[in-house]
Structures are given as structure tokens and as C-alpha cells.
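Only one protein chain is missing; all other protein chains are in place.
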Amino acid sequence: MYKFILKRLVMLIPVLLGVSFIVFSILSFTPGDPVEMRLGENYSEEAYNAMREEMGLNDPFLVRYVKYIVDAVQGDFGTSYRTSNPVVEELAARLPNTILLSVVAMFFAILVGIPLGVISATHQYSAVDNVSMVGALFGVSMPNFWLGLMLIVIFASGLGWFPSSNFDSWKSIVLPAITLSVNSLAMITRMTRSSMLETIRQDYIRTARAKGLKESVITIKHALRNAMIPIVTTVGLQFGFSLGGAVLVETVFAWPGIGRLLVECIKLKDTPVVVACVLVLATMFSIINLCIDILYAFLDPRIRAQYKTAKR
Amino acid sequence: MATDVNKKKKSQAAAVWRRLKKNKMAILGLVILALIIFFALFANFFFDYDTMVIQQSAALRLKPPSAEHWLGTDEVGRDILARIVHGARISLPVAFITIAIATVVGGLLGAIAGYGSKRVDNVIMRIMDVFLAIPSILLSIALVAALGTSMTNMVLAISISNIPPFARIVRSAVLTIKNEEYIEAARAIGASDKRIILKHILPNCMAPIIVQATLSIAGSILAIASLSFIGLGISPPTPEWGSMLSTGRQYFRAAWWVCAFPGLAIMLTILSLNLLGDGLRDALDPKLKN
Partner (left out) sequence: MDDKKKLETAAPEGSAPYAQAPDTLLDIRDLRVEYHTDEDVVYAVNGLDLTIGKGESLGLVGETGAGKTTTALSVLRLIADPPGKIVDGEIWFEGENMLRAKPGRLREIRGSKISVIFQDPMTSLNPVYSVGDQIAEVIHQHEKCSREEGRKKAGDMLEMVGIPRARYDEYPHQFSGGMKQRVVIAMSIACSPELILADEPTTALDVTIQAQVLELMSELKEKLRTSLLLITHDLGVVAQVCDRVAIMYAGEIVESGTIAEVFDHPHHPYTIGLFGSIPSLDETAEKLKPIRGQMPDPTVLPEGCAFAPRCPYAVETCRAQRVEMTSAGGTHLVRCLAHQGVFQAPELMEEVRHGR
């Protein structure tokens, strides 16, 4: 098992190198002169050349990339063109907010979505099922930034229950978290329902019923446990999407997270911060996928056995 | 021989259509989508572009929905309904083009990976893995950021971020079909690789591609709106739904309609495509249906 985790961690390295290479090369071709951004309006030619040399921009592309990676591994993602602060500091200030927002949103989506999906499946074609499936359909189709705006109109400007921007109390997280969770909530509900419908038709559910178990025990212990694999897969994917979605939701709610930082820095052409933001988000995405793979093993002894025997 | 094949295809399509017709939700999606496309095609007939969509009017600023302006007017006095209808003329074709590009490129890459040597397969699929490791909206944002904000660059960015799923679908379809007897038979009578891919393998993985394409167009519409919303896509005064939301943001606390309706248009379009996509999946693969 540990071997498997270790192997997957090692396999993560080339993927992340690839991601960093793509992001780094994409953004190296960004138009605009970073030196000018650092120096501002008035500068001498010597100062310009000195700065260019200092920033390593005279080196060939590959050298710059390798240098970047070597530094990045040591925790140095360069210096922001915009603020001249180390990029790491900028990220450190924002990253926890994004993680908090995503985790709260996913927690909400799981807590509501799975029970809703289970009830929909065990009461197929009932009122609860119909309402939650129509709701889920809208939830999947809804642009989250638009939902955010609508929630602000209703609950912030209209009713005044929650603040619409910034982050100063627990109330501030309510609207952005709901906004960010809606797509995931809808997807998780749909997946839970269809996966449960699949499992409750299985023979072992009939066996469980023939044992005299209570319906609730049959549903949760026997059916849901078996239905979890696709649900967990969806949760993982949605977690990843929510990191992408955070970019928009943070923009709507002026949430001081990494997504908003990313958008600001793209507009200001602060390339080092942009590269770092994308890298961090992609890394988190990959790590979540890894966690999902490991979770499979806990859910299904057959997969656990595969992991144990897999020799490569 | 050829007519037989055609007949068989036709009857297959008819069977799919028969199953699709039974699915009320899919038909609802199809009807909504048809209506949207209809209004987009004849937008100029309903609302004149220059006078209603672009021309500003100080007297009509931020008027709420009324008999004259069904969905109200925006911050410079333009009719929101007219702008939404004309907005469909941008979102739909752009989304369609992005997915067409992604399907062709992704499909070819997948076919090459599945059909080619182990090494080619490995190289292509590892690159796809890397692209899949970046959430697609982030990839689009990064690409647009690098290439600069323009319609073409946005199309390019969204197309690229949509390539991997198509490559995966076609590759796995190719791998399952590749060793079937009729492919071996085709090879035995000396058909070229290109011919085998185009004539035998691609038609056989059309079903998952159609489903993925329908759902991806929905995703692409969302991506276009998202990019425009954060100012990296289509910029005003072009009546794009996301950019309408973006400019509307400054006024929507006082005038909710400037944001509410463009968002509804996005949702309705995505909803119709999702319904159709789900319906197509069930109709094309009846085994999967509960």
C-alpha cells in the first residue's frame, strides 16, 4: 500500500514537470517587456540592460526554465514584477483563503449532495427525486459567477444577511462557498443517484434484505458503500473544477484568494506570479486525484488487492 | 455492398432517433436549442444590430423590464433582449468552432496514439495527461493570458483545453476495435493504415464522440462566458453574454436585470445542450440506461 502511494507520488513528478513546462513556455511568450514593468517609466539604457541581465532574460529559454525549476523546488518562485516581493510570499498570503473556500464548498456539496442522491435513488420518481433532479439539472448548467451575482443581489444588497465581498467574518464565506459549491453539488447528487440506482438492483442487496436487515442499514452499509467509487471519482473531479471555478467566484466576491490574484496578475502581466498560481492550482488538482486513487483502495478490497499485487 | 452499409447506418440512425424521441427531456433540450438557434439565425429580423444593439441612448439608461423593453435596458440604454439575441450569434458559433477543432485534433491524436506504436502512444498520452492535470478553465486562462486577449486567441485556448477528452475517447475506442476480426480482415486484403482509420475505426467511435462533443459545446459556452467575464475574452461593445455580465456588474445592485437575463441565457443554452447530450448518450448506448 505504501509502495503504491510512493509510486504514485513519484509518477506525479513528470506530470508536474510537464505542467510547469507548458505554463512556463506559454507565459514566456507573453507580449510586453517584463523589464519595463520592473523599472517603470523612466530608466537609463544601462539600468535596463543590468536589470535584464539580473532577471536572467538574456539566457536561452531552456536555461531559464531549468533555473526556474531548480529554484522552485527550493521554494523560490521568483520575484513579482508588480510588487517586487517574493512570489512565495504573495502566494502564502492568498493560498489558505482559496483552500478554505474550496474545502468549505466541497464539504457543503458532499454533505448535501450524497444524502440527496441516496434519497432520490431509494425513492425513484417520487416528488423528492423529481425536484432534486430538476434542481441538479439547473445546478449543472448554471454559470457560477452569475449565481454569485444573483446571490449578492438577493442576500447581500436585498436582504442584507451576508456581506457581498472581502473576508472578515464567517459570514463572508457563506455566499462564495454556496456559489462555488452549486455545480459540484448538482454533479454529486446526480452521480450518487445513478450509482445508487445501479447498486440497489444488485443481488447482494437482495441477500441483505433476506437476512432481515433494516432498510436503512441495507441502503447505507450495503448499497452506498458499493456505490461510492463513482461518487468519490466525481467528488475528486469536482474538487479540481472548484479550484478552477474559484478564479471566477473569487473575482465576483472580491475574495482574497489565489484565483483573484491570478486574474489581477494576468491583467498586469506579472508573469512569475501567474506561473506560480497555475502551478500551485495544478499541483493541488493532481494531489487530489492521487488521494482519490488511494481512497479507492479503502472502499473496495478488489482494488486494494490489485494495488498490492501490482508490480511495476 | 456499399448500399447495404448505408442502409444499415440509416437504420441505426433511425433507431437512435426513435429512442431519443421517447426521451422527453432530450426533446425538451432539442426544442430549446432549436429555438435559440432560430433566434440567432434571424436576429437581424427581430432586432436591428446597429440601432438596437450598439447605439446608446442616455434617456433609456437602466430602465427596468417593461412592455417596450421586455428585459429592460443596460447602463447605456441598449435593449437587453436585443443584445442577448444577438449574443447567441457569437456564443453558439464560437463554441461550435472550438469543439469542432478539438474534436478533429483530439480525434486524430487519439487515433494515432491508439493505432500507432507503443512509443507514439506513450508520448501522446503522457502529453494529454499533463494537459488534463490543469483544470481546463485555468488552461484557457493561461493560454489567453499568454497569447493576448482576442477572439481568435480565445477560440484557440478553448479548443486546446478541450482536446484531451477527445483523444482519450478515440484512443480507447481504437484500442478495443483494433484487434477485432474485421479490421484484421481489412488489413489482410491490404487496406492502408489511413484507410483503416478513416473507413473503419472512426465511424465506429462516433457515438461517444457525438455525446462528448454535445456536452463539450455546453462547456465551451461556459468557458467563453467565463473568459469574457474576467475580461480575457470578447470585449464590449460586442454583445457577448459573459461580457454583458461583466459590465453589468457595476450596476446590478440597483438594476438586477442587467445581469439576471444574460446569465439566464447562458444557463438555458447550457441546459439544453446538457439535456440533449444526456439523451443522446442514452439513445446511442441503450445498455447504459437504467
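Observations
Order of writing sets the chain letters: A and B. Residues in each chain are counted from 1.
Note that in this section a contact is a pair of C-beta atoms (placed from the backbone, for glycine too) under 8 Å apart; a residue touches a chain by one contact, two chains touch by 3 or more.
Owing to the predicted nature of the structure, the values given are computational and were not obtained by experimental measurement.
Every shown chain that the unseen chain touches in the whole complex is listed here: A. Across the entire complex, the residue among A:K3, A:H123, A:K171 or A:R209 in touch with the chain not shown is A:R209.
Seen across the whole complex, the unshown chain contacts chain A at 202-204, 206-214, 222, 225-226, 299-302, 305.
Methods note: only the chains that are shown with their structure count from here on.
The mean-CA centres of chain A and chain B are about 23 angstrom from one another, to the nearest whole unit. Of all the residues in chain B, the ones that touch chain A in their complex are 126-127, 129-131, 133-138, 141-143, 145-148, 218, 222, 225-226, 229-232, 242, 245, 249, 252-253, 256, 259-260, 262-263, 266-268, 270-271, 274-275, 290.
In the complex of the two chains, the chain A residues touching chain B come out as 14-16, 18-19, 22-23, 26-27, 29-31, 137-138, 140-143, 145-147, 149-150, 152-153, 157, 194, 197-198, 240-241, 243-245, 247-248, 251-252, 262-263, 266-267, 274, 278, 281-282, 285-286, 289.
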